[in-house]
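Missing here is one protein chain; the remaining ones are kept as they sit in the complex.
And then chain A:
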Amino acid sequence: MDFRFDIIQEYAPFFLRGVLLTIGVSIAAIIAGLILGLMIGLGKMSTKRLIRLPFEWYINFFRGTPLLVQMLLVHFGVMPLFFAQPSATVSLIVSLSLNSAAYVAEIFRAGIQSIDKGQMEAARSLGMTHAQAMRYIILPQALKRMIPPFGNEFIVLIKDSSLGLVIAAPELMYWGKAAAGEYYRVWEPYLTVAFIYLLLTLSLSKLLHYLERKYSNQ
């Protein structure tokens, strides 16, 4: 089997554009997913059943249905309601954010509930409000514990961004597929793409490992 490096070389500028978009989309979706997920997680922890219910069903829906289906619904169903010509990149960011928010919400809830009840009681017994106790006592401890599961979630998110292919968002996988189609070759484009994803996810896990160590020293 001959391995045609010239194909990779030829497509290098496209792979570069693709990987930049993948990184941008992932970062945007991680940030949006975190913010949305924190709100959903808080909502799900409400003591009032009626408030809890919509958040529970949000999580049920986005964790219980395939991301691919969600992405098609967002791009071809929801986005056209708001934009005449929906951008595939925006649809990709939106569907990844909505999906990861469901997982972030659960990580967030589990992290907060893992903190000993005595911490909240001690804080409240000192006259702090619930919000103050959350901010100064519970969250700083819980966030530390959330770093590893968040890391897993974000690695999954980077890989899942490759589904952008099906709505023609020009991310990394899209260009891999384009190269494969142009040259009728399998190994060169897909192995290159796989290798680049591996670099991205490994870098992220190194970064998270570093953060974890840094914060566990306190």
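The rule is simple: a residue touches a chain if its C-beta (ideal position, glycine included) is under 8 Å from a C-beta of that chain, and two chains touch if they have at least 3 such contacts; residues count from 1.
Heads up, the rule we're going with is that contacts and distances are computed from a predicted model.
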Listed names "ABC transporter domain-containing protein", "Dipeptide transport system permease protein DppB", "Electron transfer flavoprotein subunit beta" or "Cell elongation-specific peptidoglycan biosynthesis regulator RodA", matching UniProt entry of the absent chain: "ABC transporter domain-containing protein"
Touch with the omitted chain, as defined above, among A:L98, A:I137 or A:V193: A:I137
Touch with the omitted chain, as defined above, among A:S87, A:Q119 or A:T201: A:Q119
Selected from A:T65, A:T129 or A:N152 as touching the chain missing from the view: A:T129
Chain A, residues in touch with the chain not shown (by the definition above): 116, 118-119, 121-129, 132, 136-137, 140-141, 144, 218
